[in-house]
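Just one protein chain is left out here, and the rest sit where they should.
Every chain is named by a letter (A, B and C) in the order it is written, and numbering of its residues begins at 1.
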Amino acid sequence: MIRLDRFQELLSTALAILGDNAGRVELSDGRRRVRVGRLLGQVETDTAAPVSHESVDLSAGDAVEALLVRVPGVGAVSFRDNRTGRPLVEVGQRIRAGQTLAFITAMDVTTKVTAPRDGVVEEVFVEDGDGVEYNAPLLKLIPIS
Amino acid sequence: MIRLDRFQELLSTALAILGDNAGRVELSDGRRRVRVGRLLGQVETDTAAPVSHESVDLSAGDAVEALLVRVPGVGAVSFRDNRTGRPLVEVGQRIRAGQTLAFITAMDVTTKVTAPRDGVVEEVFVEDGDGVEYNAPLLKLIPIS
Amino acid sequence: MFKKILIANRGEVALRVIRACQEMGIATVAVHSTADADTVPVTVADESICIGPAPVTKSYLNMHAILTAAKMTGAEAVHPGYGFLSENETFARLVQKSGLVFIGPSPDHLAKMGQKAEARKTMQAAGMPILPGSADVLPDAAAAKSIAAEIGYPVLLKAAFGGGGRGMRVVRAESELEPAFLQAGSEAQIAFGDGSMYLEKFIEKPHHIEIQILGDRQGSVVHLGERECSIQRRHQKLIEESPSPFLNSDQRAKMTEMARQAVARIGYEGAGTIELIVDESGRFYFMEMNTRLQVEHPVSEEITGIDIVKEQIRIAAGQALRWRQSDVTFRGHSIECRILAEDASHDFRPSTGVIENLHFGLGPGIRIETHIYSGYQIPATYDSLLAKMVSWGLTRHEAIVRMRRAIRETVIEGVPTTLDWHTRVLDEEDFVRGRYTTHYVQEHRFSG
Partner (left out) sequence: MFKKILIANRGEVALRVIRACQEMGIATVAVHSTADADTVPVTVADESICIGPAPVTKSYLNMHAILTAAKMTGAEAVHPGYGFLSENETFARLVQKSGLVFIGPSPDHLAKMGQKAEARKTMQAAGMPILPGSADVLPDAAAAKSIAAEIGYPVLLKAAFGGGGRGMRVVRAESELEPAFLQAGSEAQIAFGDGSMYLEKFIEKPHHIEIQILGDRQGSVVHLGERECSIQRRHQKLIEESPSPFLNSDQRAKMTEMARQAVARIGYEGAGTIELIVDESGRFYFMEMNTRLQVEHPVSEEITGIDIVKEQIRIAAGQALRWRQSDVTFRGHSIECRILAEDASHDFRPSTGVIENLHFGLGPGIRIETHIYSGYQIPATYDSLLAKMVSWGLTRHEAIVRMRRAIRETVIEGVPTTLDWHTRVLDEEDFVRGRYTTHYVQEHRFSG
């Protein structure tokens, strides 16, 4: 995922043009070509989705540096509480340090992703059920001290 | 010869260190290696030879741009009058436009090299009898108007 | 063996010959024009001599300068590569007169094969079939009719001094012959000031197939199989392969052996190529003989394992061939793509510029022959060949998929190239099935 960060905008544009049927996107930086399959394509498309700021006013937080929470291991993401089925996080939601943000399930082993500190969810990069790589951006927190 | 111009100093130094027995000199600019055999080596060594300024004082000519006379074709250089055997040019000598500077002999065909304009010989780059490439520097003239 | 060889050429073939010399322990002299001073062959050769300015008549065709350079450097032999002076009888004689060895056939063979009519007569006498037709200019329509009746329709009427398709007619039935003869004749009269006409058998779906030959001074001749060269436009080959996917093994055996024997009969020495035109049914006719190394020689090297350039040098040094025909083995399939600095979407318009990014797909079964590098300035003066990508596979299918894969990994930026065009052909059904003729390029136009 890391190597694609720099192409994020280009990718979003390409996928927006191609729509949901884009099976594969190819970018070239000259020497090499980068091909992105469905899986990564979906992940990246999300960054282009409009972000709503409903529950909390973030205008004061603009100067604060956002905190990127990354995926701790390959697997499928779940943003739902596995007992209640309710969403764990929503954009704009206030989060406490240690609070469960997501579960990553791989080969029947589930890993909990917790908030590194208090904050507000500014952006979520993947959708519930998506497969994600190690170190992929999961969500962005605006820290609150 | 052209491609070696930029390495001239390095070459001179290398040949000076190796002396007359240097059969081959190799330079590398990274991607490629340049190998120079005996022939080119000799040609280039001459540029490192001390130049004397005896017959004419050139101190006033320093601001004048020197004129490089190049070899018009592959062959052996002769700097001697083929009847008298006397030298055609010497460093510091005054030359008139059209005056014969050298002969280039190739496969029994001899080409005359003449001075493009009046001037004083500042430097001679090759020795009598040397084999030279097309376009190789033959001598340098300080023009006199 | 020679101690030093001068290479009277430039580009990829100069590098090819220098490498062969280095592998044989022979010192090399690269001659070059001012435009080529910074090129790879000049750099890797042991010595280099600038012989003139960029125009070929003043450098690579300048016999006097090349011979002077050979004398100055003490070279014992001259390898002419392909093109330029490689088939020039006068040059070969001059090289000999200067006490040097010309790495190629004798000047007599160069002379004989250099003239089309003479070459056909010679090879017909040596046993090769020749395209049936009028040996001389036709006196009238009646003579045309009688010859056409003999060789069978369709026939091709050709102006003796023609060109560009003018004064040319394909005639499919006797009833059309007389009007076509008169029309084409007057067309030729107007266009070229001479209405003289020839007639020959017209091949509907021709294949350009050639046989690689090596002959030594002791009179031994072997062939290294055939090459299918039908993917061409205006006689510029774009893809070659060996073996030909069109021939069956009987046809192959017959034409290679016939070519081998004919070349032996004329006492030819060195590497040479018998060019054939082959019709739909596999009937073949001698067209011409190329008395030099061919651009596409690598595909024959790949399937036989024999280094043709080294053999040229050994033969020129008087050594006997180390194989009889039965010792030459053929394995697998090889394809060459000539990557050109041309814009295939604009009718293969040549382009110049600087190579900005360069990366070749390598790996199993891939051989690259190229003189270019990142930063290379393509001179406008010379031909547009950038690189030859050669693939080998145990089967034709494997050779194709390896070539596709290598091209997909290849990046050449800065100038338009034929890489995309080659990719299209390698995916195109007729090519994949091996069903193509010399009409392939005009019948398969790929949009940009």
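Keep this in mind: contacts are C-beta pairs under 8 Å (C-beta built on N, C-alpha and C of every residue); 3 or more make two chains touch, one makes a residue touch a chain.
This structure is a prediction, so every number in the text was calculated from the model and none was measured.
Undergrad: Which residue among C:81, C:298 or C:414 touches the omitted chain?
TA: Here the residue in touch with the unshown chain is C:298.
Undergrad: Using the definition of touch stated at the top, determine which of C:23, C:204 or C:347 touches the missing chain.
TA: Of these options, the touching residue for the absent chain is C:23.
Undergrad: Residue by residue, what part of chain A touches the chain that was omitted?
TA: Missing-chain contacts on chain A: residues 1-3, 24, 31-37, 39-40, 73-76, 106-107, 109, 131, 133-136.
Undergrad: Go through chain C and note every residue touching the omitted chain.
TA: Residues in contact with the chain left out: 15-16, 19-20, 22-25, 44, 298, 301, 305-307, 329, 331-332, 359-360, 362-370, 373, 392, 394, 398, 401-402, 404-405, 408-409.
Keep in mind that, in the parts below, only the chains that are shown with their structure count from here on.
Undergrad: Would you kindly tell me how far, in whole Å, the mean C-alpha position of chain B lies from that of chain A?
TA: Their C-alpha centroids are separated by 70 Å.
Undergrad: On chain C, where are the residues touching two or more other chains?
TA: As it turns out, chain C has no residue touching two or more other chains.
Undergrad: Note the residues in chain A that touch 2 or more other chains, in rising order.
TA: Residues of chain A touching two or more partner chains: there are none.
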